[in-house]
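Encoded as C-alpha coordinates, here's the structure I'll be asking about.
One protein chain is absent from this view; the other protein chains keep their places.
Right after this comes subunit A.
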Amino acid sequence: MELKEIKCPHCGHVNSPGTQLCQSCGLMINEDYDKKKIKDVMRYDGSAVRSKVKSQSIFDKIWIFFTSIRNGVIIIALIALAAAIGTILPQQYFIPIGVDPEVYYADNYGTFGYLYYKLGFHNLYSSWWFVLLNAMLALSIIAASVDRGVPLYKSLKNQRAKKHPSFFRRQRLTLNSDEITKENIDKIVEGLKSKRYKVTEDGPHLLFEKGRLSRWGPYINHTGLIIVLIGSMLRFFPGMYIDEIVYVPEGETVEIPTTDNKYYVKNEKFILDTYDKGSGSVFDKSLAMQGDLASNYQTNIIFYENLSSDVVGSEPDLKEIDKDEIRVNHPYKFDNYELYQSSFDNSSMKSMTFKLVDSNDKQIGEEFTVDLKDPDSDYSIDDKTDIQLRAFAPDFLEIGKKGELLSQSPVPRNPAFIFQVNNETLETPEISLLQIQNTDEITPNNEFKVKFVSMENEIATVLTLKKDLTMHMIGIGFIIFLLGVFIGSYINHRRIWINKEKGLSIAAHTNKNYYGLKKELNSVLNEHGVDSVNDKDEVEHNDRMKG
(Lines give C-alpha, C1' and ligand atoms only; values in the text may rest on other atoms or scores of the structure.)
Protein backbone atom coordinates (compact mmCIF):
# COMPACT_ATOMS: atom_id res chain seq x y z
CA MET A 1 0.00 0.00 0.00
CA GLU A 2 1.55 3.27 -1.00
CA LEU A 3 1.78 5.85 1.76
CA LYS A 4 -0.08 8.58 -0.03
CA GLU A 5 -2.90 10.76 1.04
CA ILE A 6 -6.09 9.64 -0.57
CA LYS A 7 -8.51 12.09 -2.03
CA CYS A 8 -12.07 10.89 -1.94
CA PRO A 9 -13.51 10.73 -5.46
CA HIS A 10 -16.96 11.46 -4.11
CA CYS A 11 -16.62 14.41 -1.77
CA GLY A 12 -13.03 15.49 -2.25
CA HIS A 13 -12.01 15.06 1.36
CA VAL A 14 -8.32 14.34 1.74
CA ASN A 15 -7.79 11.27 3.92
CA SER A 16 -4.60 10.14 5.59
CA PRO A 17 -2.69 7.22 4.05
CA GLY A 18 -4.16 3.79 4.72
CA THR A 19 -7.73 4.99 5.13
CA GLN A 20 -10.25 2.42 3.97
CA LEU A 21 -13.42 4.49 4.11
CA CYS A 22 -13.59 8.22 3.51
CA GLN A 23 -13.62 10.01 6.87
CA SER A 24 -16.05 12.57 5.53
CA CYS A 25 -18.64 10.69 3.53
CA GLY A 26 -17.90 7.05 4.22
CA LEU A 27 -17.30 5.97 0.64
CA MET A 28 -15.01 3.00 0.22
CA ILE A 29 -11.85 4.61 -1.15
CA ASN A 30 -9.40 1.78 -0.86
CA GLU A 31 -10.21 -0.53 -3.73
CA ASP A 32 -8.18 -3.32 -2.18
CA TYR A 33 -10.12 -3.21 1.05
CA ASP A 34 -11.11 -6.71 2.11
CA LYS A 35 -10.28 -8.13 -1.30
CA LYS A 36 -7.73 -10.39 0.32
CA LYS A 37 -10.30 -11.92 2.58
CA ILE A 38 -11.86 -14.83 0.85
CA LYS A 39 -14.80 -15.56 3.06
CA ASP A 40 -17.39 -13.97 5.31
CA VAL A 41 -16.60 -10.54 4.12
CA MET A 42 -20.02 -9.05 4.59
CA ARG A 43 -18.85 -5.75 6.00
CA TYR A 44 -20.93 -4.30 8.74
CA ASP A 45 -23.89 -3.05 6.78
CA GLY A 46 -23.90 0.69 6.76
CA SER A 47 -20.96 0.88 9.10
CA ALA A 48 -19.52 3.67 7.05
CA VAL A 49 -22.26 6.03 8.14
CA ARG A 50 -21.46 5.54 11.76
CA SER A 51 -19.56 8.30 13.46
CA LYS A 52 -16.89 8.41 10.82
CA VAL A 53 -17.66 11.98 9.95
CA LYS A 54 -15.68 14.78 11.46
CA SER A 55 -17.13 15.90 14.76
CA GLN A 56 -18.33 19.44 15.12
CA SER A 57 -20.11 20.36 18.33
CA ILE A 58 -19.41 19.36 21.92
CA PHE A 59 -22.50 17.15 21.72
CA ASP A 60 -20.99 15.30 18.76
CA LYS A 61 -17.78 14.78 20.69
CA ILE A 62 -19.64 13.43 23.74
CA TRP A 63 -21.79 11.27 21.50
CA ILE A 64 -18.87 9.79 19.63
CA PHE A 65 -17.03 9.11 22.89
CA PHE A 66 -19.97 7.06 24.12
CA THR A 67 -20.55 5.18 20.85
CA SER A 68 -17.18 3.55 21.25
CA ILE A 69 -17.46 -0.10 22.26
CA ARG A 70 -14.13 0.22 24.05
CA ASN A 71 -15.42 3.06 26.23
CA GLY A 72 -18.63 1.13 26.85
CA VAL A 73 -16.66 -1.88 28.03
CA ILE A 74 -14.54 0.35 30.30
CA ILE A 75 -17.74 1.75 31.89
CA ILE A 76 -19.17 -1.75 32.41
CA ALA A 77 -15.86 -2.90 33.90
CA LEU A 78 -15.82 0.05 36.32
CA ILE A 79 -19.38 -0.69 37.43
CA ALA A 80 -18.51 -4.36 37.96
CA LEU A 81 -15.37 -3.42 39.89
CA ALA A 82 -17.23 -0.96 42.13
CA ALA A 83 -19.98 -3.50 42.78
CA ALA A 84 -17.34 -6.09 43.69
CA ILE A 85 -15.58 -3.73 46.10
CA GLY A 86 -18.99 -2.89 47.56
CA THR A 87 -19.30 -6.47 48.78
CA ILE A 88 -16.05 -6.48 50.76
CA LEU A 89 -17.46 -4.66 53.80
CA PRO A 90 -21.12 -4.68 54.87
CA GLN A 91 -23.28 -1.95 53.38
CA GLN A 92 -24.61 0.72 55.74
CA TYR A 93 -27.97 -1.03 55.70
CA PHE A 94 -26.44 -3.94 57.62
CA ILE A 95 -24.51 -2.13 60.33
CA PRO A 96 -26.18 -1.69 63.73
CA ILE A 97 -29.02 0.81 63.80
CA GLY A 98 -28.24 4.22 65.22
CA VAL A 99 -24.47 3.90 64.96
CA ASP A 100 -22.59 6.72 63.24
CA PRO A 101 -21.32 5.04 60.05
CA GLU A 102 -18.16 7.16 59.90
CA VAL A 103 -17.11 5.94 63.35
CA TYR A 104 -18.30 2.39 62.74
CA TYR A 105 -16.28 1.79 59.57
CA ALA A 106 -13.15 3.45 60.95
CA ASP A 107 -13.33 1.54 64.26
CA ASN A 108 -14.05 -1.86 62.79
CA TYR A 109 -12.00 -1.81 59.60
CA GLY A 110 -9.29 0.79 60.21
CA THR A 111 -7.99 3.03 57.45
CA PHE A 112 -9.54 0.85 54.77
CA GLY A 113 -12.91 1.24 56.49
CA TYR A 114 -12.43 4.99 56.73
CA LEU A 115 -11.64 5.27 53.00
CA TYR A 116 -14.49 2.91 52.22
CA TYR A 117 -16.86 5.27 54.01
CA LYS A 118 -15.36 8.46 52.61
CA LEU A 119 -15.55 7.18 49.03
CA GLY A 120 -19.17 6.19 49.47
CA PHE A 121 -18.73 2.42 49.12
CA HIS A 122 -20.78 1.96 52.32
CA ASN A 123 -23.83 3.11 50.42
CA LEU A 124 -22.72 2.09 46.97
CA TYR A 125 -25.98 2.22 45.06
CA SER A 126 -26.73 5.75 46.10
CA SER A 127 -23.22 7.19 45.97
CA TRP A 128 -23.10 9.97 43.40
CA TRP A 129 -20.33 8.49 41.30
CA PHE A 130 -22.08 5.13 41.02
CA VAL A 131 -25.24 6.87 39.84
CA LEU A 132 -23.09 8.78 37.36
CA LEU A 133 -21.48 5.57 36.08
CA ASN A 134 -24.94 4.11 35.48
CA ALA A 135 -25.99 7.26 33.63
CA MET A 136 -22.87 6.92 31.46
CA LEU A 137 -23.75 3.29 30.81
CA ALA A 138 -27.23 4.36 29.71
CA LEU A 139 -25.80 6.96 27.35
CA SER A 140 -23.30 4.46 26.01
CA ILE A 141 -26.04 1.90 25.33
CA ILE A 142 -28.30 4.44 23.62
CA ALA A 143 -25.56 6.12 21.58
CA ALA A 144 -24.04 2.84 20.45
CA SER A 145 -27.46 1.43 19.56
CA VAL A 146 -28.61 4.48 17.60
CA ASP A 147 -25.36 4.76 15.69
CA ARG A 148 -25.37 1.10 14.72
CA GLY A 149 -29.08 0.40 14.67
CA VAL A 150 -30.15 3.13 12.26
CA PRO A 151 -27.68 2.23 9.50
CA LEU A 152 -28.47 -1.43 10.02
CA TYR A 153 -32.17 -0.74 9.65
CA LYS A 154 -31.59 1.20 6.45
CA SER A 155 -29.34 -1.38 4.87
CA LEU A 156 -31.70 -4.22 5.71
CA LYS A 157 -34.71 -2.31 4.45
CA ASN A 158 -33.22 -1.46 1.07
CA GLN A 159 -31.68 -4.74 0.09
CA ARG A 160 -31.30 -5.44 -3.55
CA ALA A 161 -31.65 -8.87 -5.01
CA LYS A 162 -29.05 -8.15 -7.65
CA LYS A 163 -25.48 -8.68 -6.56
CA HIS A 164 -22.23 -8.45 -8.45
CA PRO A 165 -20.50 -11.75 -9.32
CA SER A 166 -17.60 -10.72 -7.07
CA PHE A 167 -20.02 -10.64 -4.16
CA PHE A 168 -20.99 -14.21 -4.93
CA ARG A 169 -17.35 -15.25 -4.96
CA ARG A 170 -16.71 -13.70 -1.59
CA GLN A 171 -19.40 -15.57 0.31
CA ARG A 172 -18.60 -18.64 2.35
CA LEU A 173 -21.32 -20.86 0.89
CA THR A 174 -21.40 -20.83 -2.89
CA LEU A 175 -22.47 -22.94 -5.81
CA ASN A 176 -22.02 -22.49 -9.53
CA SER A 177 -23.58 -24.87 -11.98
CA ASP A 178 -24.33 -24.67 -15.68
CA GLU A 179 -25.90 -28.09 -15.99
CA ILE A 180 -29.19 -27.47 -14.31
CA THR A 181 -32.38 -27.28 -16.26
CA LYS A 182 -34.60 -24.27 -15.93
CA GLU A 183 -37.28 -26.54 -14.60
CA ASN A 184 -35.07 -27.69 -11.75
CA ILE A 185 -34.11 -24.11 -10.90
CA ASP A 186 -37.77 -23.26 -10.52
CA LYS A 187 -38.22 -26.31 -8.35
CA ILE A 188 -35.31 -25.21 -6.14
CA VAL A 189 -36.85 -21.75 -5.85
CA GLU A 190 -40.16 -23.32 -4.83
CA GLY A 191 -38.36 -25.60 -2.41
CA LEU A 192 -36.72 -22.63 -0.70
CA LYS A 193 -39.99 -20.74 -0.59
CA SER A 194 -41.55 -23.66 1.24
CA LYS A 195 -38.83 -23.23 3.89
CA ARG A 196 -40.54 -19.98 4.80
CA TYR A 197 -38.08 -17.66 3.11
CA LYS A 198 -39.24 -14.24 2.03
CA VAL A 199 -38.39 -13.73 -1.63
CA THR A 200 -37.44 -10.57 -3.49
CA GLU A 201 -37.23 -10.89 -7.27
CA ASP A 202 -35.45 -8.62 -9.67
CA GLY A 203 -35.50 -10.30 -13.09
CA PRO A 204 -33.17 -13.29 -12.88
CA HIS A 205 -31.91 -12.17 -9.48
CA LEU A 206 -33.50 -13.58 -6.37
CA LEU A 207 -33.00 -12.88 -2.69
CA PHE A 208 -34.29 -15.30 -0.08
CA GLU A 209 -34.33 -14.03 3.47
CA LYS A 210 -35.57 -15.16 6.84
CA GLY A 211 -34.94 -14.52 10.51
CA ARG A 212 -34.12 -10.86 10.08
CA LEU A 213 -35.43 -10.36 13.63
CA SER A 214 -32.22 -11.98 14.87
CA ARG A 215 -30.33 -8.83 13.94
CA TRP A 216 -32.53 -6.84 16.32
CA GLY A 217 -31.74 -9.07 19.32
CA PRO A 218 -29.00 -6.84 20.74
CA TYR A 219 -31.14 -3.74 20.28
CA ILE A 220 -34.10 -5.39 22.03
CA ASN A 221 -31.96 -6.41 24.98
CA HIS A 222 -30.47 -2.92 25.13
CA THR A 223 -34.02 -1.55 25.32
CA GLY A 224 -34.64 -3.91 28.24
CA LEU A 225 -31.47 -2.66 29.97
CA ILE A 226 -32.51 0.95 29.51
CA ILE A 227 -35.89 0.13 31.11
CA VAL A 228 -34.07 -1.54 34.03
CA LEU A 229 -31.84 1.53 34.43
CA ILE A 230 -34.85 3.87 34.36
CA GLY A 231 -36.54 1.66 36.95
CA SER A 232 -33.54 1.77 39.25
CA MET A 233 -33.33 5.53 38.75
CA LEU A 234 -36.99 5.91 39.77
CA ARG A 235 -36.10 4.35 43.13
CA PHE A 236 -34.53 7.67 44.05
CA PHE A 237 -37.74 9.55 43.32
CA PRO A 238 -39.84 10.32 46.40
CA GLY A 239 -42.55 7.80 47.16
CA MET A 240 -41.35 5.23 44.64
CA TYR A 241 -39.18 3.10 46.90
CA ILE A 242 -39.31 2.78 50.67
CA ASP A 243 -37.32 0.50 52.92
CA GLU A 244 -37.64 1.46 56.57
CA ILE A 245 -37.34 -0.18 59.93
CA VAL A 246 -40.34 -0.09 62.26
CA TYR A 247 -39.49 -0.85 65.88
CA VAL A 248 -42.49 -1.75 68.05
CA PRO A 249 -42.19 -2.83 71.68
CA GLU A 250 -44.80 -5.35 72.78
CA GLY A 251 -48.06 -3.66 73.66
CA GLU A 252 -47.19 -0.38 71.98
CA THR A 253 -48.75 1.35 68.98
CA VAL A 254 -46.54 3.31 66.60
CA GLU A 255 -47.07 5.44 63.55
CA ILE A 256 -46.04 3.81 60.29
CA PRO A 257 -43.40 6.06 58.74
CA THR A 258 -43.89 7.68 55.31
CA THR A 259 -47.69 7.28 55.47
CA ASP A 260 -48.24 10.90 56.54
CA ASN A 261 -49.59 9.89 59.93
CA LYS A 262 -52.36 7.88 58.28
CA TYR A 263 -51.57 4.38 59.55
CA TYR A 264 -50.56 2.96 62.91
CA VAL A 265 -49.55 -0.52 63.93
CA LYS A 266 -49.79 -2.15 67.35
CA ASN A 267 -47.59 -5.03 68.45
CA GLU A 268 -50.07 -7.19 70.37
CA LYS A 269 -47.65 -10.00 70.95
CA PHE A 270 -44.29 -11.16 69.69
CA ILE A 271 -43.89 -14.91 69.42
CA LEU A 272 -40.64 -16.83 69.14
CA ASP A 273 -41.18 -20.57 68.72
CA THR A 274 -38.38 -23.11 68.89
CA TYR A 275 -38.24 -26.68 67.66
CA ASP A 276 -39.30 -29.26 70.21
CA LYS A 277 -36.25 -31.30 71.19
CA GLY A 278 -38.11 -34.35 72.37
CA SER A 279 -40.70 -34.72 69.66
CA GLY A 280 -39.39 -38.15 68.67
CA SER A 281 -38.72 -37.06 65.10
CA VAL A 282 -35.60 -37.86 63.09
CA PHE A 283 -34.22 -34.40 63.92
CA ASP A 284 -33.96 -35.01 67.66
CA LYS A 285 -30.29 -35.96 67.47
CA SER A 286 -29.17 -32.88 65.60
CA LEU A 287 -31.37 -30.61 67.71
CA ALA A 288 -29.75 -31.97 70.85
CA MET A 289 -26.35 -30.88 69.58
CA GLN A 290 -27.17 -27.19 69.55
CA GLY A 291 -29.09 -24.59 71.47
CA ASP A 292 -32.66 -23.63 70.80
CA LEU A 293 -33.46 -23.47 67.14
CA ALA A 294 -36.11 -20.98 66.13
CA SER A 295 -38.97 -22.39 64.13
CA ASN A 296 -41.10 -19.27 63.96
CA TYR A 297 -40.80 -15.53 64.45
CA GLN A 298 -44.20 -13.93 64.59
CA THR A 299 -45.76 -10.60 65.45
CA ASN A 300 -49.48 -10.38 66.07
CA ILE A 301 -50.48 -6.94 64.96
CA ILE A 302 -53.50 -4.70 64.97
CA PHE A 303 -53.55 -2.31 62.07
CA TYR A 304 -55.15 1.10 62.53
CA GLU A 305 -56.14 3.97 60.34
CA ASN A 306 -55.94 7.46 61.75
CA LEU A 307 -59.26 9.18 61.03
CA SER A 308 -58.05 12.52 62.33
CA SER A 309 -56.31 14.63 59.73
CA ASP A 310 -55.30 17.20 62.28
CA VAL A 311 -51.87 18.81 62.44
CA VAL A 312 -48.68 17.12 63.59
CA GLY A 313 -48.57 16.07 67.21
CA SER A 314 -52.30 15.98 67.79
CA GLU A 315 -53.89 12.87 69.25
CA PRO A 316 -54.64 10.33 66.53
CA ASP A 317 -58.19 9.02 66.17
CA LEU A 318 -57.47 5.36 65.57
CA LYS A 319 -59.89 2.98 63.94
CA GLU A 320 -59.05 -0.72 63.86
CA ILE A 321 -58.80 -1.88 60.27
CA ASP A 322 -57.31 -5.32 60.50
CA LYS A 323 -55.63 -7.96 62.63
CA ASP A 324 -52.86 -10.11 61.27
CA GLU A 325 -50.02 -12.44 62.15
CA ILE A 326 -46.80 -11.36 60.48
CA ARG A 327 -44.36 -14.22 60.03
CA VAL A 328 -41.11 -14.46 58.10
CA ASN A 329 -41.98 -14.26 54.39
CA HIS A 330 -45.64 -13.64 55.22
CA PRO A 331 -45.84 -9.87 55.32
CA TYR A 332 -48.87 -7.78 56.08
CA LYS A 333 -49.89 -5.88 52.96
CA PHE A 334 -51.68 -2.56 52.76
CA ASP A 335 -51.90 -0.01 49.94
CA ASN A 336 -48.59 -0.50 48.15
CA TYR A 337 -46.74 -1.32 51.32
CA GLU A 338 -45.61 -4.54 52.92
CA LEU A 339 -44.63 -5.06 56.55
CA TYR A 340 -42.13 -7.88 56.95
CA GLN A 341 -40.93 -9.65 60.07
CA SER A 342 -37.27 -8.74 60.21
CA SER A 343 -35.93 -9.43 63.70
CA PHE A 344 -36.60 -8.76 67.36
CA ASP A 345 -34.88 -7.00 70.22
CA ASN A 346 -34.98 -7.97 73.88
CA SER A 347 -31.92 -6.05 74.98
CA SER A 348 -33.61 -3.07 76.59
CA MET A 349 -34.82 -3.10 80.17
CA LYS A 350 -38.50 -2.85 80.84
CA SER A 351 -38.97 -3.08 84.58
CA MET A 352 -37.28 -4.01 87.85
CA THR A 353 -38.79 -5.89 90.75
CA PHE A 354 -37.76 -5.24 94.36
CA LYS A 355 -38.64 -6.48 97.82
CA LEU A 356 -38.36 -4.89 101.23
CA VAL A 357 -36.58 -6.76 104.03
CA ASP A 358 -36.13 -5.95 107.69
CA SER A 359 -32.90 -6.19 109.70
CA ASN A 360 -33.34 -9.96 109.94
CA ASP A 361 -33.54 -10.20 106.17
CA LYS A 362 -37.21 -11.15 106.40
CA GLN A 363 -39.40 -9.97 103.58
CA ILE A 364 -42.07 -7.42 104.39
CA GLY A 365 -45.25 -7.42 102.34
CA GLU A 366 -45.25 -8.10 98.62
CA GLU A 367 -42.67 -7.52 95.96
CA PHE A 368 -43.12 -4.40 93.85
CA THR A 369 -42.26 -3.65 90.24
CA VAL A 370 -41.03 -0.34 88.88
CA ASP A 371 -41.70 0.39 85.22
CA LEU A 372 -38.45 1.88 83.95
CA LYS A 373 -40.09 3.82 81.13
CA ASP A 374 -42.87 5.40 83.15
CA PRO A 375 -42.45 4.73 86.86
CA ASP A 376 -45.18 5.25 89.43
CA SER A 377 -44.30 7.30 92.48
CA ASP A 378 -45.96 5.13 95.17
CA TYR A 379 -45.90 1.40 95.86
CA SER A 380 -48.00 0.04 98.68
CA ILE A 381 -46.63 -3.35 99.74
CA ASP A 382 -48.82 -4.07 102.76
CA ASP A 383 -51.27 -2.30 105.06
CA LYS A 384 -48.60 -0.59 107.13
CA THR A 385 -45.86 0.01 104.59
CA ASP A 386 -45.56 1.95 101.42
CA ILE A 387 -42.56 2.85 99.34
CA GLN A 388 -42.14 6.13 97.52
CA LEU A 389 -39.94 6.60 94.48
CA ARG A 390 -38.36 9.95 95.30
CA ALA A 391 -36.15 10.12 92.27
CA PHE A 392 -35.21 8.01 89.30
CA ALA A 393 -32.53 8.17 86.62
CA PRO A 394 -32.84 5.73 83.71
CA ASP A 395 -29.16 5.99 82.76
CA PHE A 396 -27.45 7.14 85.95
CA LEU A 397 -24.51 9.52 85.52
CA GLU A 398 -23.97 11.30 88.83
CA ILE A 399 -25.63 13.07 91.70
CA GLY A 400 -26.10 16.75 90.92
CA LYS A 401 -25.23 19.79 93.02
CA LYS A 402 -28.67 19.90 94.57
CA GLY A 403 -28.70 16.18 95.26
CA GLU A 404 -30.75 15.36 92.17
CA LEU A 405 -30.13 12.24 90.12
CA LEU A 406 -28.67 13.00 86.70
CA SER A 407 -29.10 10.75 83.72
CA GLN A 408 -26.88 10.70 80.65
CA SER A 409 -29.58 9.41 78.32
CA PRO A 410 -33.31 8.73 78.41
CA VAL A 411 -32.71 5.01 77.75
CA PRO A 412 -32.96 2.66 80.76
CA ARG A 413 -29.45 1.22 80.70
CA ASN A 414 -28.14 1.89 84.19
CA PRO A 415 -31.13 2.76 86.36
CA ALA A 416 -30.77 4.37 89.77
CA PHE A 417 -33.54 4.91 92.31
CA ILE A 418 -34.04 6.86 95.50
CA PHE A 419 -36.60 5.01 97.58
CA GLN A 420 -38.30 6.29 100.69
CA VAL A 421 -39.71 3.66 103.02
CA ASN A 422 -42.71 4.73 105.10
CA ASN A 423 -43.73 2.36 107.88
CA GLU A 424 -45.91 2.87 110.93
CA THR A 425 -43.11 1.62 113.21
CA LEU A 426 -40.66 4.22 111.89
CA GLU A 427 -40.34 7.68 113.43
CA THR A 428 -38.86 9.17 110.30
CA PRO A 429 -38.98 7.65 106.81
CA GLU A 430 -35.84 5.85 105.65
CA ILE A 431 -34.26 6.93 102.39
CA SER A 432 -31.73 5.04 100.31
CA LEU A 433 -30.15 5.16 96.85
CA LEU A 434 -30.24 1.98 94.81
CA GLN A 435 -28.11 1.29 91.80
CA ILE A 436 -27.23 -1.88 90.01
CA GLN A 437 -25.20 -3.93 92.57
CA ASN A 438 -24.96 -1.05 95.00
CA THR A 439 -27.05 0.45 97.80
CA ASP A 440 -26.25 3.65 99.69
CA GLU A 441 -28.14 4.68 102.75
CA ILE A 442 -29.07 8.32 102.69
CA THR A 443 -30.67 8.28 106.11
CA PRO A 444 -28.34 6.55 108.61
CA ASN A 445 -28.88 3.18 110.29
CA ASN A 446 -31.83 2.07 108.28
CA GLU A 447 -33.86 -0.77 109.63
CA PHE A 448 -35.40 -1.69 106.32
CA LYS A 449 -33.66 -2.41 103.12
CA VAL A 450 -34.96 -2.42 99.55
CA LYS A 451 -33.49 -5.36 97.70
CA PHE A 452 -33.28 -6.08 94.02
CA VAL A 453 -35.19 -9.21 92.98
CA SER A 454 -35.26 -9.40 89.23
CA MET A 455 -35.18 -7.49 86.01
CA GLU A 456 -37.54 -7.92 83.11
CA ASN A 457 -36.56 -7.07 79.57
CA GLU A 458 -38.76 -5.51 76.99
CA ILE A 459 -39.41 -7.52 73.88
CA ALA A 460 -39.80 -5.51 70.73
CA THR A 461 -40.43 -6.68 67.22
CA VAL A 462 -38.42 -5.22 64.39
CA LEU A 463 -40.43 -5.00 61.18
CA THR A 464 -39.32 -3.69 57.84
CA LEU A 465 -41.63 -1.51 55.85
CA LYS A 466 -41.23 -1.95 52.12
CA LYS A 467 -42.74 -0.27 49.15
CA ASP A 468 -41.38 -0.62 45.65
CA LEU A 469 -43.31 0.79 42.74
CA THR A 470 -40.36 0.21 40.41
CA MET A 471 -40.41 -3.59 40.69
CA HIS A 472 -42.81 -4.16 37.79
CA MET A 473 -40.79 -1.89 35.57
CA ILE A 474 -37.52 -3.61 36.44
CA GLY A 475 -39.22 -7.00 35.92
CA ILE A 476 -40.51 -6.02 32.48
CA GLY A 477 -37.07 -4.63 31.64
CA PHE A 478 -35.44 -7.96 32.45
CA ILE A 479 -38.02 -9.94 30.48
CA ILE A 480 -37.37 -7.75 27.42
CA PHE A 481 -33.65 -8.14 28.01
CA LEU A 482 -33.93 -11.94 28.06
CA LEU A 483 -36.21 -11.88 25.01
CA GLY A 484 -33.53 -9.90 23.19
CA VAL A 485 -30.83 -12.36 24.22
CA PHE A 486 -33.01 -15.24 23.02
CA ILE A 487 -33.79 -13.60 19.68
CA GLY A 488 -30.15 -12.67 19.13
CA SER A 489 -28.87 -16.12 20.10
CA TYR A 490 -31.35 -18.60 18.70
CA ILE A 491 -32.78 -17.02 15.57
CA ASN A 492 -30.54 -17.05 12.50
CA HIS A 493 -30.63 -14.34 9.90
CA ARG A 494 -30.27 -16.35 6.67
CA ARG A 495 -29.93 -14.89 3.21
CA ILE A 496 -29.56 -16.74 -0.05
CA TRP A 497 -28.85 -15.00 -3.34
CA ILE A 498 -29.60 -16.72 -6.60
CA ASN A 499 -28.61 -15.56 -10.01
CA LYS A 500 -30.23 -17.65 -12.75
CA GLU A 501 -29.07 -15.56 -15.65
CA LYS A 502 -26.47 -18.09 -16.74
CA GLY A 503 -27.06 -21.49 -15.24
CA LEU A 504 -27.33 -21.19 -11.49
CA SER A 505 -25.22 -19.17 -9.06
CA ILE A 506 -25.94 -19.43 -5.40
CA ALA A 507 -24.38 -17.58 -2.46
CA ALA A 508 -25.58 -17.85 1.09
CA HIS A 509 -24.89 -15.91 4.26
CA THR A 510 -26.01 -16.19 7.85
CA ASN A 511 -25.07 -14.34 11.02
CA LYS A 512 -24.72 -17.61 12.91
CA ASN A 513 -25.03 -21.36 12.48
CA TYR A 514 -23.62 -21.96 8.98
CA TYR A 515 -24.07 -25.65 9.59
CA GLY A 516 -27.85 -25.25 9.82
CA LEU A 517 -28.03 -23.08 6.74
CA LYS A 518 -25.90 -25.54 4.78
CA LYS A 519 -28.11 -28.42 5.80
CA GLU A 520 -31.26 -26.59 4.83
CA LEU A 521 -29.87 -25.48 1.50
CA ASN A 522 -28.40 -28.88 0.63
CA SER A 523 -31.63 -30.68 1.42
CA VAL A 524 -33.40 -28.56 -1.21
CA LEU A 525 -30.55 -28.85 -3.72
CA ASN A 526 -30.01 -32.58 -3.29
CA GLU A 527 -33.70 -33.27 -3.68
CA HIS A 528 -33.45 -31.90 -7.20
CA GLY A 529 -30.26 -33.69 -8.08
CA VAL A 530 -27.92 -30.79 -7.54
CA ASP A 531 -24.61 -31.06 -5.70
CA SER A 532 -24.16 -29.66 -2.22
CA VAL A 533 -22.82 -26.13 -1.81
CA ASN A 534 -19.14 -25.40 -1.36
CA ASP A 535 -18.12 -24.35 2.09
CA LYS A 536 -14.88 -22.35 2.07
CA ASP A 537 -14.40 -22.97 5.77
CA GLU A 538 -14.74 -26.68 5.34
CA VAL A 539 -12.25 -26.70 2.48
CA GLU A 540 -9.79 -24.72 4.53
CA HIS A 541 -10.34 -26.94 7.54
CA ASN A 542 -9.79 -30.10 5.53
CA ASP A 543 -6.63 -28.63 3.97
CA ARG A 544 -5.26 -27.90 7.38
CA MET A 545 -6.06 -31.40 8.58
CA LYS A 546 -4.21 -32.93 5.65
CA GLY A 547 -1.44 -30.44 6.39
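Here is the rule we go by: a residue touches a chain if its C-beta (ideal position, glycine included) is under 8 Å from a C-beta of that chain, and two chains touch if they have at least 3 such contacts; residues count from 1.
The working rule: contacts and distances are computed from a predicted model.
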{"item": "Name per UniProt, for the chain absent here [options: \"L-serine dehydratase\", \"HAD-IIIC family phosphatase\", \"ABC transporter ATP-binding protein\" or \"Thiol-disulfide oxidoreductase ResA\"]", "value": "\"Thiol-disulfide oxidoreductase ResA\""}
{"item": "Sole contact to the chain not displayed, among A:93, A:236 or A:283", "value": "A:236"}
{"item": "Hidden partner interface residues of subunit A, rising order", "value": "49, 57, 59-60, 62-63, 126, 128, 131-132, 135, 138-139, 142-143, 146, 150, 233, 236-238, 254-255, 261, 310-314, 373-375, 377, 391-392, 394-395, 400, 402-410"}
